[in-house]
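Removed: one protein chain of the complex. Kept in place: all other protein chains.
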Amino acid sequence: MTTALKEWPLWEVFVRSKQGLEHKHCGSLHAADAAQALDMARDVYTRRQEGVSIWVVPSAQITASNPDEKGELFDPAADKIYRHPTFYEIPDEVGHM
Amino acid sequence: MYTQSFNVPDAPDGKTVPLAPSKEDAALQAAFDTRIDADGRIEPQDWMPEAYRKTLVRQISQHAHSEIVGMLPEGNWISRAPSLKRKAILIAKVQDEGGHGLYLYSAAETLGTSRDQMLEGLHSGRAKYSSIFNYPTLTWADVGVIGWLVDGAAIMNQIPLCRCSYGPYARAMVRVCKEESFHQRQGYEALLVMMTGTEEQKAMVQDAVDRWWWKCLAMFGPPDADSPNSAQGMRWGIKRVSNDDLRQKFVDATVPQAKVLGVTLPDPDLKWNEERQHHDYGRIDWNEFWETVNGNGPCNKERLATRVKAHNDGQWVRDAALAHARKQQSRNMKEAA
Partner (left out) sequence: MSTATDYLLHLADNALVLGQRNAEWCGHGPILEEDIALSNVSLDLIGQARLLYQLVASLQGGDATEDKLAYFRDTGEFRNYTLLELPHSGPLSGYAHASLDYGTTIVRNFLYSALMALLWEALEKSANADLAAIASKSLKEVRYHLRHSRDWLVRLGDGTDESHARTQAALDHLMPYTQEFWTGSPAEAAAFAAGIGVDLQTLKADWDGIVDGALTEATLKRPLLEGYVSEGKKGLHSEHLGFLLAEMQSLARAHPNGNW
């Protein structure tokens, strides 16, 4: 018998649940290449009509932010409260704005 | 499906993990503890204590192994399902267990362990899986009873895991629980229909209940007093409810269901305790549980050898797919050049 080549690479699966919505990450799987990953994703992640469109991305290709830099990356947005509509008081008689 | 106490120790793998923390680790440890205490979530790239990582890998991989070994006892009956409707339901159900195994392996892979490594642990006999699958499925009623009682017990255990402190595990469990709800219902409904049938069918249902009841109670794992890992698991938010509490909840939920079904649960000590507002139940045979967990149950060897054979027989198929993918890639590169 031959010796094993190695494990199939890992892919991240994103599924659009219905037309008009964004693709959302729903899990991962192993497949030999992109075409197969797409078919496998159909069989694994849309058995209950969860999707109308699928993306697959090699897991190794994802660049993620460093959790140690969470403070400098995300905390500075915390005090920009003027970006939110609720920051502004508008008289009731104006109605919805 | 089927978590039991996934805090059963695996056999030693010969590697030791350094546990003594450095100074730098102490600060990280404090930050980790704070997040856990605040019921926060840990994500794959976050720092985590090695023991937490190791416990999670063990628990999630044992859970995943249980799902795929769990395909076998029920899978026995796919070819003999007594109607085409039941055949389709059973294939879909067993297939779901495979899917659950896949989600869980993926969750464990985020902790830096490959699926192949985990399978190696299973195939070598080092890694444990739920003891319940080392019992034989002798009649069609076993399929219904596994759905009703075994999946019922599993759901009790899994719903709290949707709030597990480790994000990928919790998310996998949300998906699993969504799919799992059909499993228990289909099992119970199959039994209800059988109970409207012939005397032989009714006897078949009762016989299956008699054989599986105690094994299901044991599935929740050893009593709290004998579960040294449980306290740490609770502290880390990996385990949310204790073995005994889950077991009690299961008994209390099942008694009225058995009554509606028209079967007797095989425990003379089973009765309502007005003071505790719970059912009392008899003594579980923990010797048998440990014998089975440790490889000496009626089907351990068959289940494991069957998994190993499927994996080994599939090697040439997996290799072929990879070889083709590589050839294709180099062809595309030549074309582009």
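For clarity, chains are labelled A and B in written order, and residue numbers in each chain start from 1.
Assume contacts are C-beta pairs under 8 Å (C-beta built on N, C-alpha and C of every residue); 3 or more make two chains touch, one makes a residue touch a chain.
Keep in mind that this is a model prediction, so the values were computed, not measured.
Novice: Of the residues listed, B:G99, B:G121 or B:G297, which one is in contact with the missing chain?
Specialist: B:G99
Novice: Can you say which of B:R35, B:R53 or B:K87 touches the chain missing from this structure?
Specialist: Selected residue, touching the omitted chain: B:K87.
Novice: Suppose we count only contacts with the excluded chain; which residues of subunit A make the list?
Specialist: Residues 1-2, 8, 29-32, 35-36, 39-40, 43-44, 47 of subunit A touch the chain that is not shown.
Novice: Considering the whole complex, not just the chains shown, which residues of subunit B touch the missing one?
Specialist: Answer for subunit B: residues 68, 71-72, 75, 78-88, 91-92, 94-95, 98-99, 101-102, 105, 140, 190, 193-194, 196-198, 200-201, 306, 309-310, 313-325, 327 touch the chain left out.
Operating definition for what follows: only the chains that are shown with their structure count from here on.
Novice: Approximately how many whole Å separate the CA-defined centres of subunit A and subunit B?
Specialist: So the centroids are 27 Å from each other.
Novice: Which of the residues in subunit A come into contact with subunit B in the complex?
Specialist: Residues of subunit A touching subunit B: 1-2, 4-8, 10, 26-30, 32-33, 36, 44, 47-48, 64, 66-67.
Novice: Using the touch definition from the top, list the residues of subunit B that touch subunit A in their complex.
Specialist: 43, 45-47, 92, 95-96, 99, 102-103, 106, 109, 114-116, 172, 175, 179, 315-316, 318-319, 321-325, 328-329
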